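Removed: one protein chain of the complex. Kept in place: all other protein chains.
Then we have chain A:
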């Protein structure tokens, strides 16, 4: 019998890893978390109240900082130095990574929408994709607990796409702003409701986190802890129990197994010394992000697991999905020269348009199978490296034109569900390794007709709403041109999907791999489908539920 310093190893410190570690540490289990990036402290590193003019290039993005100078992402973005990925021929996939404690939770959009009953049994309804092995009811109480710890503002709208939170869970949402209110009226004329967004932003204090003070974009990180990130919440809370240790700069390379194929621990590269180190534990939880966890598993080949650990189904890396994305915006004449006031708010959507078409789907009125929502782009934003307006001439009239157009544009960002298809998957590149000597991920990706039809519908709908607002919208681009590139929406899921059978899925409903009872996956890799509602809240909810189940199994001695 091996004795371990830690009972559970958690690979990754983002949404899934931090929630798993927090849950297990609270239940008294000794947890060791491994993070591939550096330590990161939002309290001292977040650029609060910084102006674009204080940053190089007025804060504009570039190859070093893709989302702008102040974006919280450390050592990452569409490329990580020294850690490439490759593409299959004809494929174009974009993979956003961060190398920092807290991972992508430090900069994410904080949109936190629950999946609804429709989202778990899509295949039963339309025969496409895969059903989840759970129903909404299985997750509902865990959504409540997760929202409570995370801190989510919003309301129970009563809409079929937005299942209600338990009484008292949600914090009050901020008041809507003028362009959002105009959108709401213009959409309602079409019978489409706009409602408060649910966002992981505190509007009331919680634990030692302050309520939002409505300044500084959440994507910069949040030193006061109002915008949720694991580095100001779950990780420090878990550390307080005395049961969590964290090693940063630890790039996990493989899961180790014994001669019978049972998982014994992991091997990682210490990035400071480039030395390889191995750790043992009773249980390993992978939460390195959908594609990174799949990469680790595919790179963990052994006699007992010739296709990669826990890959008897051959499904690891398959079913790669992102959200669909498209954007349509226009100048709204009636918003020109409108009265100024502070529209920063919580720096993202106060109102949005949830999917309204479930009934139409039931009646078979739509020529695409899955839904989408609209996020609204608008407002008096902080001036940056690009200026809008009808720019002509010079001097006072030119400046007047800029002022006139400021805050007068409205755009709709579509985020929709993609179905899995056989052309979209990742594998290990047999020729390329990263700077640590680890074989890299190779991506294959295609949108299908389902997604293109959905985007076409979305563009037409957005155009109608804009026209109701008095905008002149030109000819719409074809869906093939308008749709985002694979991975660009940064909602990649499905590569280690859960299911009801070891034949066509990698894990059971608990994120426990079918092949190894002490290997779990607790990131978005386990998603059986990719509903349009932004994955992070559900990653955390599943991680809490499944880590709680794991704790029971450990306490019972089953694992």
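Quick note on the criterion: a residue touches a chain if its C-beta (ideal position, glycine included) is under 8 Å from a C-beta of that chain, and two chains touch if they have at least 3 such contacts; residues count from 1.
Basically, contacts and distances are computed from a predicted model.
A single chain of the complex does not appear, and UniProt lists its protein name as "Gluconate 2-dehydrogenase subunit 3 family protein", one of "Spermidine/putrescine import ATP-binding protein PotA", "Sulfurtransferase", "Phosphocarrier protein HPr" or "Gluconate 2-dehydrogenase subunit 3 family protein". Which of A:240, A:307, A:340 or A:460 touches the hidden chain is settled by the complete complex: it is A:340. Within the set A:45, A:276 or A:504, the residue that contacts the chain not displayed is A:45. Interface note: of A:220, A:253, A:373 or A:463, the residue touching the hidden chain in the full complex is A:220. Where chain A meets the chain that is not shown, the touching residues are 38, 44-47, 49-58, 60, 62-65, 69-70, 72, 74-77, 80-81, 172, 174-178, 180-182, 184-186, 188-189, 194, 203, 212-216, 220, 334-335, 338-346, 351, 380-387, 391-396, 398-399, 402-403, 406, 468-470.
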